[in-house]
Structures are given as C-alpha cells and as structure tokens.
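One structure is given here, and the rest of the page talks about it.
Every protein chain but one is kept in place in this view of the complex.
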Amino acid sequence: MPMIHTFGVIGGDERMRYLADSIAADGYPVCTAGLEKLAPCRKAVPASMEELAKRSSVIVLPLPASRDGKTINAPYSEQEIAADDAFVRLLRNKIVYGGMIGKLVSTSDIWQEIGPEDYYRREALAVANAIPTAEGAIGVAVREYPGTVNGAKCLVTGFGRIGKNLAMLLKSMGADVSAAARKQEDRMTMRAMGVRPLSFREITQRYDLIFNTVPAQVIGPPVLNRQDTETWVIELASAPGGVDRMCAERCGVHVVDAPSLPGLVAPKTAAEYIKEAIYAMLEE
Amino acid sequence: MPMIHTFGVIGGDERMRYLADSIAADGYPVCTAGLEKLAPCRKAVPASMEELAKRSSVIVLPLPASRDGKTINAPYSEQEIAADDAFVRLLRNKIVYGGMIGKLVSTSDIWQEIGPEDYYRREALAVANAIPTAEGAIGVAVREYPGTVNGAKCLVTGFGRIGKNLAMLLKSMGADVSAAARKQEDRMTMRAMGVRPLSFREITQRYDLIFNTVPAQVIGPPVLNRQDTETWVIELASAPGGVDRMCAERCGVHVVDAPSLPGLVAPKTAAEYIKEAIYAMLEE
Amino acid sequence: MPMIHTFGVIGGDERMRYLADSIAADGYPVCTAGLEKLAPCRKAVPASMEELAKRSSVIVLPLPASRDGKTINAPYSEQEIAADDAFVRLLRNKIVYGGMIGKLVSTSDIWQEIGPEDYYRREALAVANAIPTAEGAIGVAVREYPGTVNGAKCLVTGFGRIGKNLAMLLKSMGADVSAAARKQEDRMTMRAMGVRPLSFREITQRYDLIFNTVPAQVIGPPVLNRQDTETWVIELASAPGGVDRMCAERCGVHVVDAPSLPGLVAPKTAAEYIKEAIYAMLEE
Partner (left out) sequence: MPMIHTFGVIGGDERMRYLADSIAADGYPVCTAGLEKLAPCRKAVPASMEELAKRSSVIVLPLPASRDGKTINAPYSEQEIAADDAFVRLLRNKIVYGGMIGKLVSTSDIWQEIGPEDYYRREALAVANAIPTAEGAIGVAVREYPGTVNGAKCLVTGFGRIGKNLAMLLKSMGADVSAAARKQEDRMTMRAMGVRPLSFREITQRYDLIFNTVPAQVIGPPVLNRQDTETWVIELASAPGGVDRMCAERCGVHVVDAPSLPGLVAPKTAAEYIKEAIYAMLEE
C-alpha cells in the first residue's frame, strides 16, 4: 500500500475510535467525525464533515454503517448524521468502506456511483470476530452462571467458527463439552478436539450451560423440557436467536442475551481486525 | 459417614445458602440461621438460633467466620449475630467448622472448650478454590481489558495454585504468556506448560495484562515503569496486594481489584468444595 | 440400516481385519478373503472368493483398492487376487465400496455396470484421518528428533485438516509453533489458536522441526538454506511431497518420510472411520 492514502473515519462506537488511532499510528493522516462524545483520539484528529471529506481519500463507515436506512450509525456523535444525498455527494470519487452496508446503500441513489465495499463480508474478518465472541461468551458464563465452567456440563449448538473456538475454550477450562451440528464432518472435528459429537436430534440430556450460535430455533421444547432452573442458556446468535423464549420461561431456564460481543468486550482488537480487512481490500 | 449427622449452617453469603441446600440434597437434615435476606433454600429450613443449636450435631460457620472479632460474619442476616459467650455456649458439645477462624476464637474463652476446626486450612480446598479464582480472573480480563486475551502479552506473577491454573487458561486462549516465580522448579513447570519462565528480576518488558497472585509487593517501580496506559493489572492477592498503587497511578497503569473471586463468580461450586472439605473432616 | 446386509471384506492390511471384526461385532455376518497371513479375525470368518461373493450383499475393498491397476491390493493374501473380468463378475448386483478406486475401475469394463463407490472421498473420513495422521506425526517427532517437542521451534506448512490438528497438538505440548498458509482466513484461525501465522514468503527463520502437509514443493531452497544439521523435516504429504530433497541433503537437514500414518499407527481406529463412512453410505 503506497503511502498516498488519507483516511476519514465516520461514526460508530469505541471500535471506530481505536480504528482511527491505529491507522494513524501506522503513519497515515486520519480525520474523524461523529465520535465527539467518546474520549478524544490520540493521533487521529476531529474534523467537520466537509473538512474530513476534503482531506480523505479513503472513507471508513461503522459497523453497521446504518441501522435505520436514514442516518449513519453514530451513537457518539453530537448531532445526527443524515445519510442523505448531500452527505453522499461529499464521498464521491473516494474509496468507501463500511460494515453491513445493506441499509446504507438504500439511503441515496448516489451510492451506486460510489460503490462502497463491505468489510464485514471478508472471510478473514468473520474468522477473526469469532475470537472475541468466544472470549466474551466465556466472560458471560463466568459472571452469570453460579458454578464454575470447570466441571460444568456444557452444550454448544452450532459448530461454525464461533462454536469451534468456544468448544475449544470450554474444553481447556475443564468443562465436559458436547456440541451439536448437522454435518458429519463437523462432528468428526469435534471428536478430534475431544468434544462429544451430537446431531441436533441427539440432544437428550440436561446441561448446566448451553451456548447457542445458530440463528434458527434449534433450542425448542425437546431440548428445553430436559433442562431445569439451574440451566443457563447463553444466546450468541443475533435476534431472534435460536431459543424458544416462551418455552424457556415455562421451564424456568435462564436465558442470557449476549449479541455483538466483539465490539463490547474487545473494541481495540475488533478495530485491529477491521483495519486489517481494510488494508487487505486496499491492496487488492 | 454414618447417617447420624444433623447440620446447622449459620451466616455467610450465597455460598452458605448453596452449601445448606447441597448438604440437604445429600439427605441430611439441615437448619439455617442468618441467611434471611437471601432467596430461601430449597431443602434446608430456617430456624431460630436456639432451635438450630438444639437440632444440629454439626455447626458450619461462614468464610471468614468473623470479620470483626465480635460478630459472626452474616451480611444477609436480619439481625447481627453477636459471637458472645451466650452464643458460643449454644455450640457446646457440637462439632464446629468455620473458615479462617482466627478472629472467631478470640470472641469467647468457651471456644477453647469446643475446639472449632478451620475448613479453609484444608489443602484440597485451597487447590479447589484456585479454579474459580482463575476463571474469575479470566472473566475480569475479558470484561475490563479492551483487547482480546487472545494475542495479548500476559504476565502472571507468582506460580502457586492460582498462578498455574491461570497461566494454563491464558495459554489455551492463545495469549502470549510469561510467568514469574522465585523457585527454579516452578520455572521448569512453566516450561513444561509452554509458558515463558522468568525470575522476578527478569521482568523487563511491557505487558498488556499483568495478573498478580503474590501477597507481597512484587509489582513495584522497576516493573511499572515499563508499562503504560494500555496495561491492565489485575490484582488477585488479598489487600494490600502486590502492586505499588501510587507508582501505578503515576504510570497511568490501570489496576483492577479482584479479591475473593470464588464466592463472587461461583458460589455454587465454592459451596461444593466446602462441603467436600467438611465431609472429609467428619470422616477423619 | 435395516438388518439385511451381509458383508464381504477383501484384501488390504490390518485395517481391513479390524474392519471385518468391527462390522461383525455390530451383529452383521461378515466373510473375509485375502487376509490369510494376518492373525485370524475373532468374529468374521474367512471364505473362498466364490463363497464370499455368494454370501455377501455388500463388498468392501481396501484402501487403495488396487495399487497396480491389475490386482486387488492384498499384501496379506496367500495368493494374488487378479481384478480381472472373472473376479469383477462375482461382484455383480452387489453394493461395492472401495478406497481410492481410480486404478481399480480401469481393470475391467464390468465395473461400470457395478458402479463401486469410493469411501475415501467422504469428507468425514478425510477429517477423521487427520486425527491419526497428526498423532503419528507427533510419534515420529518424539522418536526421531533428539530434543523434546516441548520448547522446540516448530513450523507446520499447510493448514488443512492435518495442519490444524497437528498445530494444536504441538501447541499443547509446549512447542513454539508457527504455521504457513496461503489464505488469510487460515492465518486468522492460527491466531485464534495462538499459533504464529505466516505466509509461505514469510518463512525466514530456523526451525527445530518442520512438518510438511502440502503436496507441492513449498520447502525449497529459500526455506532450507536457513535450516541446519539440527533441523528435522517430517514429510507427511504423499510422494513426491513438498521438500526439495537434493537441497535438503546439501544443507544437512534430516528428512523423515511419514506417509500413510493412519493405517500404520492406528489401524483399529482407522477401521472404525471406514466403517462409519460405509454405514453412512448405506443409509443414503
């Protein structure tokens, strides 16, 4: 990446603040807008939107870029940032990156011309985000569950990136770990890791801790009816998640929502991952 | 253990509630006193102190048994429980167990006659308590430190039971782990675990996370001067701990106090450990 | 799988003997042929080829099914088993499974009619075989390398199923582990595991142990020139492997060939994996 880029970071949360500073620490000029209510950056400098647009060749929007299809996601901005034509016009002829940009691009027709790219669709970023997610899930279990993870009977539903990392951590903490997945090859990977492999049909026991990573209702009555008031379910999938809430309540099972962990438990590292994704995209 | 024991559990926190219920679940009659402000037990039954004394052959006091050398440690009791002669007389001719009973036995001369035993001095309990302490420390690190433990440069000072467990967990989370200990054989154990062994003199680098387990000031200026505002120190040793607080503040290092983790993060499991210690003492 | 199958197991090595016995232990009638020089099976019964064909509805051929494109791979048979038209005709109207059947099907046109299926192409079997391969590689390293794996500087080239398992084992033995892969997401997975991620270009250091899993020459002069006479390379890829042999010799680097580990170090477990693949294929 030749040293010609200048960056403008707009909106978002702690992650964007760390991101701006981390890019600046690599030697690039970085402006920020819409982060006023957070602690100031060390090296990146705040700017008005116009100034930022004038100075930057690369614009980085937050994750998600827009929540409502109208404004930029900027909870720490002193004022709302409308993602209207006037705003988008400022970004013309720039390289624009954003996370989960589905709702963003519906805010103005001009986006089509700009062609923003979605860093959140990078495979490497998804792999990376599974790390803080698994750590965060452990943190939630330690805090919420009144026993130790050590010796606890744990079930992980789903065995994608998050499920794999999480099962590995639980195992190394001395938990008794089972995992459920549809694919036979995933169940073989479980075996290699010393995790008890189950298909979803085979979930017939009581657990102390259940971690769900599947965004489809895999924890319904057949599973919940076997649990009790000393079972904790930690929901890692985004809403509506994988747990039948009404049934869980009826069974007295505790359900703890733990979505979006990377930004919450490790904004600094999550920012590094985004930076790496952006650098890789710039190189391509 | 022949089925002749009846238990009276007095004072303490969540742990004592779980303890009472767990002993009751094993089939023994259990009375409780001084836990009124907590959720009621499932199987153990509340009683007045006199009734409890009348019914119980074994009395279990909390951990610590007394904080002030005057009353029983009973923060969830509706009224203070004075550990005076009148109280102690009730326990005559009973088997009495308590945790850290140093201050307790100074409350009345009658204790000498009773000869209460300290379950907290059991080696197996100390080994056991290192499990929730290490888990709790991980929980604190996940919550407080803005990066992931994965990839973090970590130092564990002290390599007793807690240090060993903690280093093992950090290692399996993918941290870069060093540990410092005085004894050469401890440093050999570190090597076996793939942990970088250091003597205290050899702590000359910057770390992201420092976990102290030593109850003596091992983290003073020589160590702290090498840290910065992105270093987090997690203090696991009981007060005054091992960190030079004034120096830490001057260096901008974050210090998080995390004492007494077993009762906080895993009261249910901590209660099981105490139960096992008591059963083992009854068998001896 | 309804209880109507009868199995005929032909040729191969120890694995086929274990396989025949394991299927028989599940309650199915099993005949064997071409295993005469091995210890007799416990439950499966030897038979002539004609008898076996008459009695069996499912025929299992070894892995590989044929090495030479003329005979069945049967090193422990008292006589060669020609895979000629006469032989193949015996298998008509049967369900035939074999491993790596490329050369087999060229032995007779009648195969086309039978349509043998290749259990070796099952994803779950490949995942499974990575387990004994990684264990076997550890066994070779322990035996051949004059130091301990603990503390050794190790490089794993390639990060498919075998590379992942192997890196995990080396890590848990306290080695200092780096791995090299082309894909950025694989390098992210390495990070999650606490393994130092490298691209192939970035291999610029000296290692004690190098494990190659890539069937293409990734360990050529640029890597080998940095090694010395105390470096051991363990070649896990099938011939011609990934090591420039002439260059290795010139550099004094030790190269140990370790192909086909599952059948060598864990024939019993390897047989279980094949059995599971066959049962899954019968169910489909």
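Each chain carries a letter (A, B and C) given by its place in the written order, and its residues are counted from 1.
Definition applied: a residue touches a chain if its C-beta (ideal position, glycine included) is under 8 Å from a C-beta of that chain, and two chains touch if they have at least 3 such contacts.
Since the model is a prediction, treat every value here as computed from it, not as a measurement.
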Requested in this report: Just name the one of B:Thr6, B:Ser57 or B:Thr189 that touches the chain not displayed here.
Outcome: B:Thr189
Report summary line: Considering the complete complex, of C:Thr6, C:Ser172 or C:Ser260, the missing chain is touched by C:Ser172
**Report entry** Chain not shown: contacting residue from A:Arg191, A:Arg226 or A:Arg245
**Finding:** A:Arg191
Query - Among A:Gly174, A:Gly220 or A:Pro259, residue touching the chain not depicted - result: A:Gly174
Query - subunit A residues touching the omitted chain (full complex) - result: 150-151, 171-176, 191-194
Requested in this report: By the contact definition given up top, give the residues of subunit C that touch the hidden chain.
Outcome: 14, 18, 131-132, 135-136, 138-139, 142-143, 145-151, 168-169, 172-174, 265-269
Query raised in the report: Considering the entire assembly, which residues of subunit B contact the chain that has been omitted?
Result: 123-124, 126-128, 130-131, 165, 168, 184-185, 187-189, 191-193, 280
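Note that only the chains that are shown with their structure count from here on.
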Query raised in the report: Where's the contact count highest, between which chains?
Result: A-B
Query raised in the report: Could you state the distance in Å from the CA-based centre of subunit A to that of subunit C?
Result: 38
Report summary line: Multi-chain contacts in subunit A, i.e. residues touching at least two other chains, fall at 131, 168
